[in-house]
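A single protein chain has been omitted; all remaining protein chains appear in their positions.
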Amino acid sequence: MSDSVQLPRWIDVGALPLLNLLLALVVSGLVVLAIGERPTQVVEILLYGAFGYEEAWGYTLYYTTNFIFTGLAFAVAFHCGLFNIGAEGQAYVGGLGVILAALYLDFLPFPIMLIVAILASAIFGAAWAYIPAYLQARRGSHVVITTIMFNFIASSLMVYLLVNVLRPQGSMTPESEQIAEHLRLPFIHDIAAGLGLEMASSPLNLSFVYALVCSVLVWLFIWHTRWGYAIRTVGANAVAATYAGIEPGRYIIMAMMISGALSAFMALNEVMGVQHRLLIDFTAGYGFVGIAVALMGRNHPFGIFLAALLFGMLYQGGAELSFEIPTISNDMVVVIQGLVILFTGAMEHMFRPRVTRIYTAWHLRRRAQEAA
Amino acid sequence: MHQMHGAGETGAVQPAIELRGIDKRFGAVHANKSIDLKVEKGTIHGIVGENGAGKSTLMSILYGFYQADGGTIHVDGRLCDIKGSEDAIAVGIGMVHQHFMLVEPFTVLENVILGVEGGAILREGVDKARGELKRLEREYALDVNPDAIVGDLSVGLQQRVEILKALYRGAEILILDEPTGVLTPQEADHLFRILETLKQQGKTVVLITHKLREIMAATDNVSVMRQGEMVAHRKTAETSPEELSELMVGRKVLLRLEKGEAAPAATVLEVDNLCVETSQGVRKVKNASFSVRAGEIVGIAGVSGNGQSELLEALGGIRAVTEGQVLLNGQDVTPGRGVDAAELRKRGVAHVPEDRHRMAMVTSFSAKEAAILGYEDDASYQKGLFLNWHAISDATKHLMSEFDVRPNDPDLKAANFSGGNQQKLVLAREIMRDPELLLVGQPTRGVDIGAIEFIHKRIVAMRDAGKAVLLVSVELDEIMSLADRILVMCDGAIIGEVSAADANERVLGLMMAGVDPHEAKAAEGQS
Partner (left out) sequence: MDNFELVILLLDATLRTSTPLILAALAGMFSERSGTINLALEGMMLGGAFSAAAVAYYVGNPWAGLLAAIATTICLSLLHGFACITHKGNQVVSGMAINILMSGLTALVGIALFAQGGKTPSLDHESRFQPITLPGADAVADVPVLGSIYSELLSGHNILVYVAFLAVPAAWWVMYRTRFGLRLRAVGENPGAVDTAGIGVVAMRYRAVICSGVLVGMSGAYLSTAQGASFLQDMTAGKGYIALAAMVFGKWRPFPALFACLLFGFLDAAATRMQGVILPGIGEVPVQLVQALPYVLTVILLAGFIGRAIPPKSLGRPYVKER
């Protein structure tokens, strides 16, 4: 149909994103140079910090857990053609669901609490995503702006609740009561110890396993169910969806609610797994990292896993950086994150025409040679 | 046409426009093949051709919207290098695009001065522009309130604003691309009066259209394009609609299909007094009533844009119906009243829409994903909660081999199939479901010759299997070779019915131009 040959899959989903990622890392290196440090040293420290000793692994995977959830959340909405910038707010409100369940239903045994907590976070997160979704589907208000607004609204709401409702009597800090010990998500090192394996202690907990489960579930949902099919149709061509009898509004709401629920699962890790109480701003910008993770991972769960691992590494290694090089804080990681979004997201088309041209020329020449 | 002044007599006057060897490709599509064209000064020159003949591309090149791959443009005898709209404007060319290039929230005046504001501060230019606009309005009978918001104006008035824009920029040559496609007949008549005035003032007008009636009524000379080539130039007074339509269509080998007599049985589809409006409230289908019986093909003929698309989309459940009723096997299935496309499919209505890429498929999907669009809920495609891709893949392979879709690869991206193969895949998806009623629009648009015959055979096979088929096509050949009964639509209304036996191109052509069927037949009898 057109002048150019279709790019093979390995270039399309492999080489091109890697090229963009590489550019992001090169620019990050330049930033390091500009500050007057050696990029090689930074890489060394980052890698050591992320994998160099036993606890490091656990910390890296603990961060990875958050990023898998928020990355999946962004991806599901994206498949429906929506930009859900509201993972922060949805996770924050999801944390409320977790803490309410854990504090007020503390008579439940752990296995049931686990299910209740998953449901509670999902329901709270999905509900918070429902309003922007409804407004997009039925009233045409753009989901980008409304989800940003809902992040701020969530923040105010949660501060209010923490200060006025959840704060235990007599306490001065705006945080909730602690979750009872037997209702916390077990740490992986504790589980390992139970199995007779020795592991360094880290915040890595059972939610990591759940994140992997969610990755598989999202993969199944998006590519192996009729609802996922419908969501992808709406995202790719809403007119064709209408033709097929797939009502776009319905699936916009569905995709956003699933996205909200996935964001909220981050609270399982943070609230139920690590901090064991609800803290102000516990989401700490992880929701925004999800955007970078999903864009880098091409909105595919496997890619998201890899990207989440990379960011987990950066976050954990970044903490090490600030110890080793006083002039570099872990803000370096935020810079890298911004550059990754910029180059793999906003400028993803930068190399494509050129690469396509080169590949086409090569392809045609080879065909000509074969013919000769 | 009583005023035959201009180049024809004096001979020394240079043509207003002369194109030599204009060539343009879009990827594999050769849109303009070495086109030559001369337009005499002070005339109205028509360019006719079917959809996709390359008329609009040619004019867009003249206006600098696209760059030609080869050839030269001469305006008033001077070679011009037109790289962008600003160059075209500079040599006195103005264009009224098919889709208006207006800024809707702006006033008429603001739209007119955009790009020629006459100073960094609007105030300076605006007062002058207002005076100039008044003069133009008087001179060409183009009255429109300069302070009205363009978005509030009717389509006819918006078009006047477009003409004013061109004149305000000092256009001596005015190109109009399908200007009447969006106008009511009254508005169209008014437009032609305006064009006549322009001619009398010495302007040159190029009118692109596929409506022969307009060519005959309004132009001095006419050029005919077919499949990217310029095939003929005629003086309008010395030609006839018959000759032009032959030139437009070419002496294509008629793909007359061998098909037996239809055996119509019970009524499947009954449409009663159907009206469809766009979201802007423009009535596109006006009180259409007809029926389709099992075992027959009913064709809807008409010039593109006369309401067929909207009718088909409404029957497919995509557009809500404003008034009227649709019955399927006697049951009310009027779209928009609780019935949508999914519900119609469940009741046995298959729909091959007119626009493949916009509607019938998601081009980024693989063939097997494309092959279940609209049927993704089907039980045979499910395995518990999940889609059974094995079954889907097998089913797609089956569809593809039944309809000879090449390559037979269910995992290939839909975008990578040729137009004909994409269309066969869509047809396979809809036909192989064994529907009661097949709605099919432009089944062979952008499809290669080999595939056309195949597709036609499959549609006839549907009829012979006792199914009802409603066919919408702007290709008269296609309608005549497939349909058992032919309904003709003009301006949203069904103006008559002709049986396939009585149909010929001339009668249908006249009816498509809005001539009453009896008169059309009478005219046919005389010739």
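All chains are identified by letter, namely A and B, in their written order; residue positions are counted from 1 within each chain.
The definition used in the following text is that a contact is a pair of C-beta atoms (placed from the backbone, for glycine too) under 8 Å apart; a residue touches a chain by one contact, two chains touch by 3 or more.
Quantities reported herein were computed from a predicted structural model and do not represent experimental measurements.
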- Item | Contact with the hidden chain (one of A:22, A:35, A:216 or A:364) | A:35
- Cross-chain touch to the chain not pictured, restricted to B:17, B:35, B:89 or B:333, is B:89
- Query: Quick one: which of A:15, A:116 or A:157 touches the chain that's been left out?
  - Reply: A:157
- Query: Can you list where chain A touches the absent chain?
  - Reply: 31, 35-36, 83, 85, 131-132, 135, 139-142, 144-146, 148-150, 152-153, 156-157, 159-160, 163-164, 288, 291-292, 295, 326-329, 331-339, 341-342, 345-350
- Message: Tell me which stretches of chain B touch the chain missing from the display.
- Response: 26, 63, 65-66, 84-87, 89, 95, 97, 99, 101-106, 110-111, 113-117, 119-123, 125, 165
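Quick note on the criterion: only the chains that are shown with their structure count from here on.
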- Interfacial residue positions of chain B with respect to chain A in the complex: 27-28, 316-318, 340-345, 351, 353, 358-365, 369, 372-374, 376-377, 381-382, 385-387, 389, 413, 415-416, 418-419
- In the complex formed with chain B, which residues of chain A make contact? 1-3, 6, 220, 224-226, 229-230, 232-233, 236-237, 239-240, 242-247
